[in-house]
Structures are given as C-alpha cells and as structure tokens.
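One protein chain omitted, others in place.
Going by the order they are written in, the chains are A and B; count residues from 1 in each one.
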Amino acid sequence: MKEISEIHLPDDVRYAQDHEWVRLEKDKIRVGLDDYAQDQLGDIVFVELPQVGDTFKQGEEFATVESVKAVCECYLPVSGKIIAVNTALEESPELVNDSPYGDGWFVEVNPGNLSEMENLMTHDACLEKLKGAE
Amino acid sequence: MKESLSATGPFLNEPLLWEKGKKGRCGFSLPRRDVEPCPLDEELMGEGPDFPDLSELDVVRHYTRLAQWNFGVDTGMYPLGSCTMKYSPKTNEKQASLPGFTGAHPLLPSGLSQGALKMMFEFEQYLNEITGMHATTLQPAAGAHGELTGMLMICAYHKKQGKQRSKIIVPDTAHGTNPASVSLCGFRPVPVTSNEQGILSVEAVSEIMDQDTAGIMVTNPNTLGLFEENIQKIAQIVHDKGGLVYCDGANMNAVMGVVKMGDIGIDVMQLNLHKTFSTPHGGGGPGSGPVSVAKHLEPFLPVPRVVEENGAYILAKDYPDSIGKISAFHGAFGVIIKAYSYIRRMGPENLKKASQLAVLNANYIKEMLKETLHLPYDRPCMHECVFSDKHQAAHKVATLDMAKRLMDYGFHPPTIYFPLVVPGAIMVEPTETESKETIDQFIEAFKAIVNEAVENPDLLHDAPKSCKVKRLDEVTAARKPCLAG
Partner (left out) sequence: MIYLPHTHEDIVSMLQVLGVDKLDDLFSTVPEDCRFNGDLNLPEALSEWELNHHMSTLSHTMAVSPEYKVFLGAGSYEHFIPASVSYLLGRSEFVTSYTPYQPEMSQGTLQAIYEYQTLAARLLGMEVATASHYDGATALAEALLMAVRITKRKKVAISSLIHPLYRRVVQTYFEPAGYEVVELPYLNTGVTDATGLDEMDDLAAVAIQSPNFFGCIENLQALGQKTHDTKALFVVSFTEALAYGLLKNPGSQGADIVGGEGQSLGIPRSFGGPALGMLASSKKHMRSLPGRLVGKTKDLDGKTGFVLTLATREQHIRREKATSNICTNNSLCALAAAMYMASVGGTGIRKLSQLNHDKAEYLKKELKKAGFTITFDSPTFNEFVVEFPSGFEANHKHLLEKKIIAGLCLAPYYPELANHYLLCVTETRSKDDMDALVREVKS
C-alpha cells in the first residue's frame, strides 16, 4: 500500500469524508472513489452502481465497491439525480484502481443543490486529514 | 528442529470429471429389471443431464488423488481459532453408519423408530445438563442455523408479549453469522464496543439497552478467547428492560463442566456439534447446531418434539406457540449420532478434562509465543488466544504471509484476520486433542517463520511452496467468476 505522500489527490476535484471525489463539469457533477480508498481496498473486483434516474440525498448510500476480502459502501457527496453510470466498470472494475479520477468514474449527477459542494474538502484539507489519521 | 514435517508429493495431477471417461462406461451396478418398460409421454421426457460416463476405477482414482491434495485433522494440527478442530473419534463414524440408522425414513411410525427417538431424547437431556438450560431442539442443521432459530424464538417471545422490538445488541467481536442472523429476523444489529480488556463492560451495554431492544447476542468465551467476566451484570441489565440474552455457544469447548450457561443469565444458546462435540467438519459441513433454552422460551421451540410417554418415545406436534419448523425433518440426525457417541465415550469427567486441557494448551501456546508474536491482550486466555502481525510490519510481512508459510512446515494455519477488533489477527485454538509434542513443534515452526520474516521475507511472500498449488489469483476469480465447467 502507498505512503501518504504517494497518494494522488488532484486539484480539480473536491473530496468527501468517506473518500468519494466530486468534479464539477459545466452543469453536472461527476463522482468517483479517490486514490487513497482504491489503494486501501486493493484489487477491485466488482462495483455495484445505481440505475440512471435514481435520486439520492447528500450522504445517502448509492454504490458499493468490492475487493476480494472487503466491501466498501459509497455515499453520494452531493444530492441529485443519476444521469449516467460508468457501464465500463462491469467488465473492467480494475479501472477504479488504474484510473480513479479518469476512466474509473462511477456516476454523473444532476445536482440538486450545488452549494453542498462547499462542505467538501479541497486537496489540502484532504491531505491534512489523511496525515492526521496516521 | 530436525526434519520438517512437510515433505513433497506424490501430488499427481487429476483432470476434471468431464475431461475423463468414455461414453458407455458406468460406475454403478444397474439393478435387475423385473418390470416392463413404461415409456413416458414425449412431452415430459428431457434429454438427461450431460454427465461424463466413468468406470468405477475412474471414479476411485479421481477421488483418491483429490483426497491426497487435502489436509485434514487426521493429517496434522489444525489450530483454527473459533472452529475447535479437535480429533473426530472413528467409533463415531462406525455408529453413524449402522444400517438401522442410515436406512431409516424420517417419517417412520414412532413405534418403529424407538432407537432414534430414544437417542434424540437422551441427547437433548445431555445438552440440557451441559448448558444448564431447560430444553433443547436438535433441528437446526448448523451453528448459524441455530442462531437463526434462537433469534426467531426471541422474536416470537416478544410478539407473544404484545411488543415488537426492533434491535439486538451485537458486540464488535462477534462472528459474522451473528449480525447476519439478526438481520434475517428483521432486527437491526446495534454494535457495542468491547473495553481495553477485550470484554464487554456493564456501562457500554447499559448505555444502549432500552425498551426497543429485544436482547443481546454474546459469545462466551468471546472470540478473543476471553471469558466475559461481566456477563451476569450485563444479563441483569438486559433482563431488567425486558430483553433476552442469546449466547453463541461456539466456544463451549472452553468451559464444559466449569460453567453452566443457564446459571449465569443466558436465555437461549446454540451449540456446534462439529466443534465442541467432535463431529468431523467434512470440508465445510454437515454440522449440527442444537439450541438450548430456558423455561420461558420452551413453548417457542420448533416442532415436532421428542417426548416420553408411558415408557416409549413419540414425536409431539401440539405446541401452538412454536416458531414452526427450521428443517424439513428432525435435523442432522447422522451428525447427532456422532456427538451422542462422543458424550457416551467421554463421560462427565472427561468432558470437563477436555475443557481444562483445551485451556491448558491455548495458554501454553500463548506463553511460549508471546515473545515472538505481538499479543494484544496479555492476560489468561481460555481455549484460544489471539496474536497480531504488528512486529512483522517493519519487514513488510503480514499475517497472511506467515499463515501461508506455516503450510510449508506441515501445519494448517490458524484463523486469520478475525476477530476484526485486532488488525492482522492470528487466532490459535489448539484443542485438547493435540499432544504437547505436536504443540511444541507448532511453536518451533512459528518461531522459525518469524525469524525468516526478518532474514528472508521472500520465503514467506512466496509461500506456500509444498502444496498442490501456489497462491491463487483470487482477484480474477472474483472479477470473472468461473463457477461451473
């Protein structure tokens, strides 16, 4: 597993407490799992995603990620309606490990309340939190 | 240490069944046809399953070779914590294969099945005595099945009182079957944390126990191998608010003849015959999980129940508050025969001795390995003890690596990564049937491995080397499951 210094935390996303990331793309939100979480979980074997059209409140469980020996529930960082799911993850769950912020994205969301993004952490805040937890 | 226990082969390769055989072969002696053929309607006829055709020798060689790739208690020490892999006496197998038992139909008139009914009746009495409880059902087919039965009875009890409670308290050290059984019954498991001594504290339970909690599910001794010292006070708190106490009796091997669960506040518990009572594990079953209850839960036991009437035994069904049935018939009778035989062979003194020696063996291992492996709870344990891989982290060696390397030394690994409260947990349960020599060999092997972790950690990372296969790609097995050929 990586050292804290090796964890990749790009600037163009915001981070939730449970290691989901959120990227604002024009008027929609893209959500995925951050590098720390994928590293901790190890090889991802399965991702269970919601259906297009499902709605969730902020903090509601919307997906689960499985490695061989563990399951991780994912909570939607910003409330809204699912407008796209990454179907590529069905055949290739390893995309979450290889490209957590790129091809390993989970869902696209039509956000209910963009101001909820202000509660999320920046790169710096996230790094601090990881260091603190050591 | 002299020669390692582990040698090599003969590990012959053996293909899958359908990669062998030739059409027309058969390994089954077809009985003589003494009636006319009676063709079925075309509409109903299927094509028959695509099974290979194998001769008797094809089948015998196949399974003989497969068996040689396996490691059982009869092969060597199997110190799996929480599993009680004690030796299974062979006389038990003999009794279970008596034709009068194997050939018996479960719905025989009771007059024609007195032997079975008598055995079941007596066995229930034995379990009542050992647990200190009032009544027992033999119907559950495994420990988890027994847990479900217990939960169903707790649910029925509260329903009868006119209250539908929604929660059950489950300690953080609980075996996974506990919260799973709780959920199956529609209850919500509420976690409670063990204290720094590794046991439940009265305060922690008191804080969360309320009128909406149906009860608590404890394991005693718990999965850290420690006796829940505060159990009586905890039971009191739960009872005071109208709840019930379920005890997972998986660890009963530590306290037979030493503690009677019914006397310390337990209302309902299951036993695992394939653990405490020596029935063999069979590669994953069959087991048997009888449930014993206090008097106030007796009306809810599954039906039918074996009762004595005028010197004979019958199956009685008229229990209006019964939860119903949990198995189609009477439970795993073939397994029960083995446990019954075990109790008859051991007798009361030896059962107690077994617990004492199980605890002796575990404490001995704890004492002898505590300088070698990190011991999170340095206090007297019961029949199992828990170490961790904390000291090996610096060498990038984990519990998994040490476990795999143990195989090369001729031992089945202990239970690993459970209980969850100890990261990198290594749970060792030797049981009483391992001799001091075997245990000393195990201790030496572990010491050697811990040394290797410092001097040559790759020996552990690449382990095992001397089994049929090396480490397996479990990731691909989960990503692209191939579950049938």
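Everything that follows uses one rule, which is that a contact is a pair of C-beta atoms (placed from the backbone, for glycine too) under 8 Å apart; a residue touches a chain by one contact, two chains touch by 3 or more.
This one's a predicted model, so the numbers in the text were calculated from it and none came from an experiment.
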| item | value |
| --- | --- |
| Among B:L226, B:I314 or B:L375, the residue in touch with the chain that has been omitted | B:L226 |
| Those residues of chain A which, in the complete complex, touch the missing chain | 45-46, 66-71 |
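Here, only the chains that are shown with their structure count from here on.
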| item | value |
| --- | --- |
| Centre distance in Å when chain A and chain B are each reduced to the mean of their C-alpha atoms | 38 |
| In the complex, chain B residues that touch chain A | 417, 474-475, 478-479 |
| Interfacial residue positions of chain A with respect to chain B in the complex | 43, 45-46, 66, 68-69, 93-94 |
